[in-house]
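The complex is shown incomplete by one protein chain, all other protein chains being positioned as in the whole.
In this document, chain identifiers A, B and C correspond to the written order of the chains, with residue numbering beginning at 1 in each.
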Amino acid sequence: MSGLKQARREDYRYRIEIPTRWADADAYGHVNNVIYYSWFDTAVTRMMYERGVLSLHGPGAIGLCVESHCEYFAPVEFPQTIEAFVRIGRLGDKSLRYEVALFLPGDETPAAAGHFVHVFVDRATRKPTPLTLENKAALADLVVAAA
Amino acid sequence: MSGLKQARREDYRYRIEIPTRWADADAYGHVNNVIYYSWFDTAVTRMMYERGVLSLHGPGAIGLCVESHCEYFAPVEFPQTIEAFVRIGRLGDKSLRYEVALFLPGDETPAAAGHFVHVFVDRATRKPTPLTLENKAALADLVVAAA
Amino acid sequence: MSGLKQARREDYRYRIEIPTRWADADAYGHVNNVIYYSWFDTAVTRMMYERGVLSLHGPGAIGLCVESHCEYFAPVEFPQTIEAFVRIGRLGDKSLRYEVALFLPGDETPAAAGHFVHVFVDRATRKPTPLTLENKAALADLVVAAA
Partner (left out) sequence: MSGLKQARREDYRYRIEIPTRWADADAYGHVNNVIYYSWFDTAVTRMMYERGVLSLHGPGAIGLCVESHCEYFAPVEFPQTIEAFVRIGRLGDKSLRYEVALFLPGDETPAAAGHFVHVFVDRATRKPTPLTLENKAALADLVVAAA
């Protein structure tokens, strides 16, 4: 019992909408479990681009996913649009733990929630590299203090 | 030379926006050629749901893709949002040819364009089944007369 | 520190090979984190089909993923082929916890490892339904006693 099902929109700090695609569904007619992680890394990466911490074309570090986790509470079906919410649960020197929740419009409880950990590495050498103070400042409002 | 590169937004009849996802890109940094077809069938299927011709849960026919084609004119990168346009190039009794074009915001010429053919079959037996008159009426404004 | 990096091939009971696909890579040139879950559910579902517990066309229950988790230890690149290993960590009445590890040929330690939980539901009503004794017997050799 992780308590993730009790997550509410107001517990998070960043929000984007992600429309489902037809091919997201699997043979059971609902969105396949794999796709949720694509929504996680889309929400997280878009936020990181908007804050100027990551970018498609260098320079700067890249974020490698070293751990991810998801709990699924309700099915999602095409053509629904998901609201993806993100907060930062741990802002380390070389890594970030993003906490993500996905809500269907009108639902108070999440369809799914989980987390995702990025380690930052140099784009060329793939060696761990620290976040700059500027990076940390750009993300500060997303950090949720541990209880 | 198919002339598809000369396609313009006003040549089409239905429009949706589809945001890119981080995992859409391949090792060359731009969206992989495969993903464009996912945008095609997302635009087409969403239009067909909105017009009441197809639905996720029966009853009614389902559309099986029997042919698809795409020409690629410009790269697309995360986190761009694509405008997908659809028109119907042939409205047959048991099949439809959708013509689709994808534009990047601000561009006059398409990033990619192609077509997609659905044959309609019974959900259970998978035997060809005709579109109803009601279905055809619901799609009539999307049909573009052949030159 | 979950200890998953210490997983070894001999800790698992079922093995399949899964070749990478070109589109599995993301803009960083290695396989995207999302794809690993597709390998997880491919390995698990193929095993369940082979054991006769699940099938594409009914009758019988279907397995819905309610939780998944992955830790990533080494990058995977096209055109490598992954060895996916599965064991069952908990064989409940209405759910199964699969433990999965992915190895690159020649490597002693996993490229990634995690778990995946299926709850079994009736195909039509989507209500939880118990595994039969026959199902449990078909899976018994895959169960690894908890330490």
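The criterion applied here is as follows: a residue touches a chain if its C-beta (ideal position, glycine included) is under 8 Å from a C-beta of that chain, and two chains touch if they have at least 3 such contacts.
Please read these numbers as outputs of a predicted model, since none were measured by experiment.
Student: Specify the shown partners of the omitted chain in the complete complex.
Tutor: Touched by the chain not displayed, across the whole complex: A, B, C.
Student: Quick one: which of B:A7, B:A27, B:V53 or B:A84 touches the chain that's been left out?
Tutor: Looking across B:A7, B:A27, B:V53 or B:A84, the contact with the absent chain belongs to B:A27.
Student: May I ask which residue of B:Y37, B:F103 or B:F120 touches the chain that does not appear here?
Tutor: Only one of B:Y37, B:F103 or B:F120 touches the chain omitted from view, namely B:Y37.
Student: Contact with the hidden chain only, please: which subunit C residues?
Tutor: Looking at subunit C, the ones touching the missing chain are residues 18-19, 21-23, 29, 38-39, 41-42, 45-46, 49, 56-57, 77-79.
Student: In the complete complex, which positions of subunit B touch the hidden chain?
Tutor: Touching the chain left out of view, subunit B contributes residues 27-28, 32-35, 37-38, 41, 56, 62, 64-72, 75.
Student: Suppose we count only contacts with the excluded chain; which residues of subunit A make the list?
Tutor: Listed in rising order, the touching residues are 22-23, 25-30, 32, 34-35, 78.
FYI, only the chains that are shown with their structure count from here on.
Student: Quick check on subunit B against subunit C: do more than half of the interface residue numbers occur in both copies, making it same, or fewer, making it different?
Tutor: Same: when the shared numbers are divided by all numbers used, the fraction is over half.
Student: Would you kindly tell me how far, in whole Å, the mean C-alpha position of subunit B lies from that of subunit A?
Tutor: Centre-to-centre distance between subunit A and subunit B: 29 Å.
Student: Distance between subunit B and subunit C based on Cα centroids, please, to the nearest Å.
Tutor: Their C-alpha centroids are separated by 34 Å.
Student: Multi-chain contacts only, two chains or more: what residues does subunit C have there?
Tutor: Only 27-28, 32, 34-35 qualify.
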